[in-house]
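Moving on to chain A:
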Amino acid sequence: MTSTMEHRRGWWRRNRWGLVALPLALVLALAAGSSRLHEYWWKRGFHEQAPVSSGVATLTDEYDDGYLRYPIEARYSVASFRPADDVTLYGGDPLPSGVRAWRLSLAVEADPDVALSGCTVALVDTAGNRHGATDSGLDVDAPRLASCVPESTPGPRTTYGSTAPPAVPDGEDPRPPTYRTDTVFVLPAEAVPAAVRLWYALPRYVELPVDASAD
Partner candidate 1 sequence: MTGAEDNRLRRWVLRLSRTLTLRQALSAVAALVVLASGLFGGLATARTSGPTELVAGEQVHAEPFDVTVERARWLTDLGLEGETPRGRYISVVATIKNTSDHPVYRSEIRDTMRLHGLDGVFRRESGKETGPSEAATPRVLVVADASELASAAPGLEYEVVFLWEQAEYMPVPEDATVAVAARTWRQSTLDDQYLWFDPTVTHAGSIAIEKAKEES
Partner candidate 2 sequence: MRAPTVRRPQATAGVLVVLALVLGQWLHQQLPERADASRPFEEPVAVGGTASLRSGDVEVLSVDGAPSVARKNGPVLLSPGLFVAVEFTFTPRGESSSLRYGELRDNSGRVLPFFGSSGRSSIDCVGRLVDRPTRCLAVVEADPASLAGAGLAVAPSDIDERWDSMAVVDLGIDADDVTEWSARKQFLDLPQAGVMTRTEAP
């Protein structure tokens, strides 16, 4: 009896490092098989929120398609957000009933040498629904396309199909270091906007609260 007990204790002692390593090996084995989690879940959702301090979000991201890489760095804050009840359809007709337009003005601060074209902007309402700027498909007489950069001075951009780094085309002025972009969103009338989201490539994104009670 005593000899069996001693034998058992001996076994535990002999294998103590193996036993310690076992949970670690298990974790490593699971991690080795988790590429799908990364590809299909992590990279496709809003998972890495840019840090926000006193209403200013600092986005540090990178464009990388396997051929071309460049950094994306900018600071965003909400300059103004209010209902845009003056917005009409092209030609002057009022918006259909049951929807409401909102105008967002974002203040952006970024190095003029950083390429910032190609972002997506959306509003998130209090129910958690996400509304893109062009979702409604209505012919709204306002800047609908999510404008990430000033229209006349968009700054550096890439050439489609080329691996050359982003550059400002000849004869074009550089983008100012600070600027504002306006976007009009059409939402279901009952939706209460709670935040604005902006992103280049998920999982990284900017989220800033908006105040819908300004009307």
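Candidates were picked such that all candidates are chains of the complex that A comes from, given by their letters.
We adopt the following convention: a contact is a pair of C-beta atoms (placed from the backbone, for glycine too) under 8 Å apart; a residue touches a chain by one contact, two chains touch by 3 or more; residues count from 1.
For clarity, every value in this text was computed on a predicted model and none was experimentally measured.
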Neighbour of chain A by the touch rule, complex-wide, chosen among 1 or 2:
2
Provide the residue numbers of chain A that touch candidate 2 in the complex, in ascending order.
96-99, 128-132, 135-137, 186-191
